[in-house]
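All protein chains but one are shown at their positions in the complex.
Here is chain A:
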Amino acid sequence: MKLTPFLLVLPAVGYIVAFSFFPTIDAVYLSFQDPHGGLSLHNYQELSYFNVGGAIVDTVLVTVGALLIQLALGFLVASVLSREFRGKKALSTAAIIPMGVATVVAAITFSFIFQTSGGYANTVVHSILGTNVNWYQSSLSSLLVVMIADSWKNTPIVSLILLAGMSSIPRELYYSAAIDGAGPVRRFIHVTLPNLRSFIGVALILRGVQEFNIFALPLILVGDHPPLLTTLVYNLYTTTFPEVGLALAAATVLLGFILVFMGVVIKLTGGRTT
């Protein structure tokens, strides 16, 4: 094996390791440091005063909820786009547009849609039911607003991955299943889903990690009430600076969740087996 290719790869790998690994290790190490410079769980004990438990629960809720919505919508989009019909090209263009809309812009647009007084969602609800909905009444409904806005922005990428998967399934499998008397639902469960396992896994890893990190969207839509791990980290960072230990402890908790999530998804979807 020649040495040149290795040398060419080195700068990029070095860059990533220097800027990503070391700060991460630094963050974890500093999170265990107490104000006197000794190592302890001091920061983690302090965290319980800042509703870290609630932030963890909210983060898991948003992640699971948003992933379910995106998978469901992604399957809908992919199965529509895997058929031939007039206007297919226009639709696939429309379905990719939210990818180009900045997260901040999506968040602002959805904050106008879900405005408590006035707001386009209430225009619709009012004309049908004659009442108003306060979308931010409970933390669960606030989180739902976050999930919906996030799914608008991110369903396209899930659809693209699922569509790639669907087009890789041989048509004959569907024909023989149909001959055996399987309806659309059973064909979906017994042919589509098992064949898409690794593609669903890719979508879950790609989106799931981002979902745990969801930051700009909730910051604009709900601020830090209810808090997610990321908005909690940011809140602690801006209020306790230069004592960043607390923020880093919350960040370390977030990192832990992401590592566990990646492990679970890789295990469930069979990792790199195709």
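Quick note on the criterion: a residue touches a chain if its C-beta (ideal position, glycine included) is under 8 Å from a C-beta of that chain, and two chains touch if they have at least 3 such contacts; residues count from 1.
Note that in this section contacts and distances are computed from a predicted model.
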{"item": "Among \"Electron transfer flavoprotein, subunit beta\", \"4Fe-4S dicluster domain-containing protein\", \"Carbohydrate ABC transporter permease\" or \"Thiolase domain-containing protein\", the UniProt name of the subunit that does not appear here", "value": "\"Carbohydrate ABC transporter permease\""}
{"item": "Of A:V13, A:L68, A:L140 or A:L193, the one touching the omitted chain in the full complex", "value": "A:V13"}
{"item": "Residue of A:Q33, A:T103 or A:N195 touching the missing chain in the full complex", "value": "A:T103"}
{"item": "Residue numbers in chain A that touch the chain omitted from display", "value": "1-2, 4-9, 11-13, 15-17, 19-21, 23-24, 26-27, 30, 73, 76-77, 79-80, 83, 85, 87-88, 90-91, 93-106, 108-113, 115, 117-120, 122-123, 126-127, 152, 156-157, 159-165, 198-199, 201-202, 205-206, 209, 212-213, 215-216, 219-220, 230, 233-234, 237, 242, 244, 247-248, 251-252, 254-255, 258, 262, 272, 274"}
